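The structure under discussion is supplied below as structure tokens; questions concerning it will follow.
Missing here is one protein chain; the remaining ones are kept as they sit in the complex.
Presenting subunit A:
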């Protein structure tokens, strides 16, 4: 889509938005000083006028403009100031073409104008498709659909945008950015919540308020969802986190059908009473959603007469969030940023990024969350890989396995921008610094995308030795963020830890630097990557822990550490008692009451208990040799005992024996049983999983000894574009890995070009494509054609529910794999 590139502002040219505001009243509304009244339901009114279920209501702006105008006029007469255009679903796919979008918006705005609207609010609803990674619509394509609507609405003469009924924070963000980057009209943005207080995709009111207000919504709030009594507590959760006015448009309760007539159970009086409560709590923009009529709006007009918007107080805590949860640090709280997803100086991580082994990265994320990280740093900076693409893939996958907010860690501004642009939530950027060029490049990105920002106290002259020198750079950074409109609590200064072994004055300079920054730049937070301090010293964890506690004492807010190191978490947890953050020491007592030595080895009771219970079955006969027992465990599909059994085997044998005489024969037997039907699929998979637990141990031992077990070759696999069914692909992956192949797993819903690029880059000789739906077979064919063109050396096998040998041949595949076992045979034939 070329137009996306055209509409997106050029990199680094984000001027502060100068709003085009229709009049003084609207300006006061945006400042929270005046109330604004929206209208009520459109859909309910259209249905009452005989619109058929499933019809495209937006087309009525063209077919029956008088009817639409009449509905608007009734709301104007009832006292609505902002009239919402009948364009909720007016996106190109729903209207049947891009050229319809301007036509519908033009007609819709005219209907609202003709009705006498004081303000015409251009309505933008969800696309109806789910965005990646859970769905198949890309962020950029969603943005493009919204941008078409924004441009059309602005050209048609709308006064503001109302982006509404959003359930997906990523989609709301795409719409908001489309409005912000293609128009200078005010943006109102509301999301819809379920009874459990979350959107369908799990976003909380707090997360919505933090993200949307950081991104630059001019008014945010709740619409649709529920009746006003149930909307009230949701709005109240938003109010403390929104830096802009908050709006509420509830439904008239729940609909019920009586004698073919739809009735809503909340009447206007009751509705307005609940709205009154919300207004007193701080809501200043009101209206209605499903089931409301002009009568409800009239009630709201009467309600607001003689009232003033209630004073509000907004929290100034440090806050970042994923689409699911906030990380909040009140002044004085300390936070843990997990440092492990970073290849710098980490061999295993480098290897994982190079070979596309994202499973390892996911396991690091899960472990860090379990051990106490509140934010995860993500860095994919390796010169030999595409950093930007890798970072985006990692961030997408990480959102599937953890709900922790992410810290985007890169030295390249373009990479940072690409990563934060589509991130659903408010990330932390790591980092900018005192160099003019870096400030000019990164600060505008943080401001435009509403991110928190780490600033390093380093500049063109390097890292100053004195605390005052560090403060001077911090001051320069904060001047830039202040000028860009980034709130102080979103700025996090890193005074940069230096090795004590090379300069023993450094630790005191860093600590004093932290103290000065906190004192001289009120509101600003501090962060520190701690472990550099101990470089060159023995028993580094002890030095790190001592320094971390000193830094907390100096006012440090966040440590970038490895939370798996118990000693570091001990400092964090005990400091929280001493600082009062851990009230009544409840968390400390719960975690440490049974600990005898706080600095001992990490607790492993949980894991060993699990092993014990899994070995508890009758089939693990201790009289057998470890090799025989390992074989039995693979056949039983029990992974628990496998690591220990492998170590036992290695006491008497080498790694090759464990592979060739234990694991592979066991897997062969599993394959035979599956083929004969004496094993069913979960058994096959559980056996593969047990074998994998064994292989993992062998790999560890091998890595440690420096020996190499030759890979049998690489296989690239994916589920094709448009399809998100990945079970079949995952089964194939597991089996191929067991048989000693390196599997390059490109994931699901994979663009043909992305797949073929990877095949070419790694010179892969066998590709496996999976498709489950008839509708995605063409995407499979497209991928194969591109493979033949650009990677003619690569053989292709295909599989999936809709395929058969004839179909496979038709799409141009070399092999048809009826199941995973078959794919292993094909791999053996081609790769040996």
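Structural remarks
Note that a contact is a pair of C-beta atoms (placed from the backbone, for glycine too) under 8 Å apart; a residue touches a chain by one contact, two chains touch by 3 or more; residues count from 1.
Just so it is clear, contacts and distances are computed from a predicted model.
Its UniProt record calls the unshown chain "Vitamin B12 dependent methionine synthase", which is the correct pick from "DNA repair exonuclease SbcCD nuclease subunit", "Vitamin B12 dependent methionine synthase", "glycine dehydrogenase (aminomethyl-transferring)" or "Branched-chain amino acid transport system permease protein". Among A:734, A:784 or A:821, the one in contact with the hidden chain is A:734.
Here the missing chain is touched by one residue of A:149, A:165, A:218 or A:322, and it is A:165. Residue A:638 is the one among A:73, A:638 or A:795 that touches the chain not shown. Across the entire complex, the residue among A:45, A:85 or A:192 in touch with the chain not shown is A:192. Here the missing chain is touched by one residue of A:155, A:589, A:624 or A:681, and it is A:681.
For subunit A, the residues touching the absent chain in the complete assembly are 47, 52-56, 93, 126, 128-130, 133-137, 165, 167, 192, 196, 200-202, 224, 254-257, 262, 358-359, 362-363, 366, 397, 400-401, 614, 617, 619, 636-638, 677-683, 685-686, 689, 722-727, 730-731, 733-734, 748, 773, 775-776.
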